[in-house]
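Partial view: only certain chains, each at its native spot in the assembly.
The first chain written gets the first letter, and so on, giving A, B, C and D; residue counts start at 1 in each chain.
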Amino acid sequence: MEGQLAHIGAGLAAIGSGAAAIGVGNVAGNYLSGALRNPSAAASQTATLFIGIAFAEALGIFSFLVALLLMFAV
Amino acid sequence: MEGQLAHIGAGLAAIGSGAAAIGVGNVAGNYLSGALRNPSAAASQTATLFIGIAFAEALGIFSFLVALLLMFAV
Amino acid sequence: MEGQLAHIGAGLAAIGSGAAAIGVGNVAGNYLSGALRNPSAAASQTATLFIGIAFAEALGIFSFLVALLLMFAV
Amino acid sequence: MEGQLAHIGAGLAAIGSGAAAIGVGNVAGNYLSGALRNPSAAASQTATLFIGIAFAEALGIFSFLVALLLMFAV
């Protein structure tokens, strides 16, 4: 049995990165659902769409960062 | 018991890749649901569809990248 | 206790392949739901249906690829 | 403690096979929901139903294949 336990941790962190995509999908999915029901108001909420995606994406990037740190820095 | 612990980590990271597909499915599913309710507005939201898919897909690709790094680079 | 740790990783990666099916199901399910409510618009969104399925399926294939690599290439 | 580690991996892969059933259920469930609301359009979407089921089922079969490979071929 070779290797470091940190490599198992990196794999676990990558699950978090994938799980964050569910949140991003929720934000973008609900925006599309609403924008197609009321297209004239869609442009006014584009900024909110990107804010929502950014906050959810950031948490996935943090998980990815933890995976990278566990692989290369620890 | 042979092999490296990093190989378990690669398998865990691949779960994250699959979980991101749920997010992608949320985005595309809600777009289809809305576009079929209001087809005349569908074309105006195609850009948003691809932006949403791209952000969710990116997190899945990051997980896949962690799996590849754990298998071949670490 | 025989065998390689990579075989546990391959099993974990296969979970990701199954999880991606949830995303594919979301896309196809929402398309069917919308197409049956508004059948005249269904043909116009067939391309989007296959785009959505392709993006979600790709992440599941990546997981399956990780499983195959862990079993036969690593 | 006897046995091979690959047997744990086969069990994990079977989870993926079961998870794919959620996706298949989403496709068939939404079809039934729509077909019962608008029975006259149901026949026109039967092809899409089987396409959606096939793509989701494929990912579950891949997981089952990984389980079989881990039990008998690796």
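Just so we're on the same page, a residue touches a chain if its C-beta (ideal position, glycine included) is under 8 Å from a C-beta of that chain, and two chains touch if they have at least 3 such contacts.
Being a predicted model, the structure only gives us computed values, none of them experimental.
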| item | value |
| --- | --- |
| Assembly copy number, counted for this structure file with 4 shown | 5 |
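Here is the rule we use: only the chains that are shown with their structure count from here on.
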| item | value |
| --- | --- |
| Multi-partner residues of chain B (at least 2 other chains) | 1-5, 8-13, 15-27, 29-31, 33-35, 37, 42, 49, 53, 57, 60, 67 |
| Complex interface listing, chain B residues touching chain A | 1-6, 8-13, 15-27, 29-31, 33-35, 37-38, 41-42, 44-45, 48-49, 51-53, 55-60, 62-63, 66-67, 69-70, 74 |
